[in-house]
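All protein chains but one are shown in place.
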Amino acid sequence: MTKYIIRRLLQTIPVLIGVTILVFSLMHLVPGDPAQIVAGEGASEQTVENIRERLGLNESIPVQYGNFLGNAVQGDLGSSIRSGRPVMEEIASRFWVTFELAFYSTILAVFLGLIAGIVSAVRHYTLADTSIMIVALFGLSMPNFWFGLLLIQWFAIGNWMPESLEFLKMRPSGWGDSWRQIILPVVTLGTGGAAIIARMTRSSMLEVVGQDYIRTARAKGVSERLVTYRHALKNALIPVVTVVGLEFGGFLGGAVLTETIFAINGMGRLTIDAIRTRDFPVVQGTVLVISVIFVLVNLIVDISYRLLNKRIDLN
Amino acid sequence: MEKQELLKVEGLKQYFPIKGGFLGRTVNHVKAVDDISFTVYEGETVSIVGESGCGKSTTGRAILRLEEPTEGKVEFRGVNLADISKRQMRNYRKDLQIIFQDPYASINPRQTVASVLTEAMEIQKVLPANKRRHRVEELLETVGLLPYQADRFPHEFSGGQRQRIGIARALSVNPQLIICDEAVSALDVSIQAQVLNLLEELQEEFKLTYLFISHDLGVVRHISDRIIVMYLGKIMEIGDKTSLFENPKHPYTKALLSAIPVPDPDKKKERIVLRGDVPSPIDPPSGCRFHTRCPYATAKCKVEVPVLRTASSMKEGHEAACHYIEEIESGEKQPNY
Partner (left out) sequence: MSVPEIILEVKNLKTSFATDSGEVRAVDGVSFKLPKGQTIGIVGESGSGKSITSLSILRLLASNGKIKEGEVLYKGQDLLKFSEDQMRKLRGNEISMIFQEPMTSLNPVYTVGQQIGEALMLHQNMSKKEAHIRSVELLKLVGIPSPDKRVKNYPFELSGGMRQRVMIAMSLACDPEILIADEPTTALDVTIQAQILELIKELQDRLGMSVVFITHDLGVVAETCDYVAVMYAGQVVEYADIRSLFHYPKLPYTIGLLKSLPRHDIEQDKLEPIKGNVPSPHDMPVGCRFSPRCPAATDLCRAKMPQLETDEKGNQVRCWIYSEEWDGESEVNIYGETRIAKSRGTETVLPD
């Protein structure tokens, strides 16, 4: 197992290098002179020159990449053109916001998804199963931003909210430290995730329930309840773990729309703002950090899959 | 009549690399077939028997060059198949056909029987196109199917019928040698008997030679002239049918034969129950491969590899690879269970 982890870690190195190359080339793939673009139209010759100097664009491309990589490894991603603060600092201040959102959303997704998936599988081909799967299909096909907007409409702006749910109303200040404000975005993200997990759990459970060892358990006199929870679920969860991990990774990197709708100052917002203002170092920084996180989440998912699935740990 | 050599296998080895380590280097080998030699004469049926994983199928595949052998020579009609080019090999493909165990897996489910059968003829250019249809119908009759079934799809046939289609396909190019890899193993007894009889009739009619791979010794006794017993990639014993079944010399052959239940409740026999499992072909036992399970094994067996030989009590052409053939026979060596 240790051997596997080491091998897996080594394998991430080329992936990470690839990521840095991609991120680095972002700036150079844009048509035209990056410095000019950053400076904006109508900027003076001098400003453009300053920017070029600051971004190190005078060097040859390999040298630029070398500098970029060297700095990145030391945690230096340059500084924001807009605010002048180091990119790392900008990211750090936003990261935990996004992390919190992703974390709670994942918990909600797992909680709802598992229950729905198990009920669906145990009662398959009944009304309960069909209804759950229809709802899940809606959950899957409904874009997050649309659902988020609906929620805002209902709870934050709409007048048809019952008194008792009054506390859910969005504060005008946007993201604060109150747990109340986290609920709507978490519901937005979490229910979408729950739909995926529910479908995965259901199909995985149905597959497992048909296996020979389930029949063996029944032949031992194990009750239906225990057959489901002790024998089937543990096996069925193995592929679900992968989905949960990837979802968490996805929430960390891809909650851009949800963050925008709910005015949350997370990583997604940061990226969007940076793109809008052509703040290249920040764009590079966020994309890099998100990619690295994704690679790491993947790694953890793979390793836990191995830990759970004894069968593939053969050599 | 002088027996004509058709196929000669010499020192055949087939090692499969095992990848491992950080960079996927080859860390070890599965020694699936490890230095075996035998000859198949024209018109006879030679069987290869042995337990799962002993290298039977690998031998068949290596002969057909479906996998390049690691080492060794495969001569067909005196031509070393390893020496010839891919293009020349194609000409030999026609003479060497194979029938697999799973009649489902080896036939494309989207093709009609007719197109399955003509395909091989097209590739090998055995007949002008306008004569092929007629040949298809002829072939179907030969294997006991009906000509009108030519336009049906494989799923419309039963397992036994599908196996007949496999046989018809092999026959379509007028081969000389057919390798039957567990060709009847998946069939029920009543159907298996039909297919075995068919194979025998076809052999007579078309002067075919069979290399018959099977783990079922009943089937093997029925169909073969000579038999090769393999264990962990090596030949343990080889001989004509009567010698091998009536006068087996290798302790493994004896154990194998005694392990098979006999469909006769009054025939209670002494059974040699072997201990333990078959060792892995990755690190096969040193010396005699069978020594870890052999009831007669000594220290010598652990180090010295026994060669195939004919002891004085054995008929010509009957060989076994055991150090103690004579001693076991005379009772000088007793099994230690």
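To keep things simple, chains are lettered A and B as they appear, and every chain counts its residues starting from 1.
Definition applied: a residue touches a chain if its C-beta (ideal position, glycine included) is under 8 Å from a C-beta of that chain, and two chains touch if they have at least 3 such contacts.
A quick note: this is a predicted structure, and the numbers were derived from the prediction, not measured.
Note on the undisplayed chain: of the listed residues B:60, B:160 or B:281, the one touching it is B:160. When the whole complex is considered, the residue among B:96, B:178, B:202 or B:220 that touches the unshown chain is B:220.
Across the entire complex, the residue among A:114, A:217 or A:240 in touch with the chain not shown is A:217. Only one residue from B:16, B:92, B:153 or B:245 touches the chain missing from this view: B:245. Across the interface with the omitted chain, chain A contributes residues 211-213, 215-223, 231, 234-235, 308-311, 314.
The missing chain lies against chain B, touching residues 51-52, 158, 160-161, 188-194, 196-197, 215-223, 242, 245, 255-267, 271, 273-274, 277-278.
Quick note on the criterion: only the chains that are shown with their structure count from here on.
Annotation: 55 Å between the Cα-based centres of chain A and chain B.
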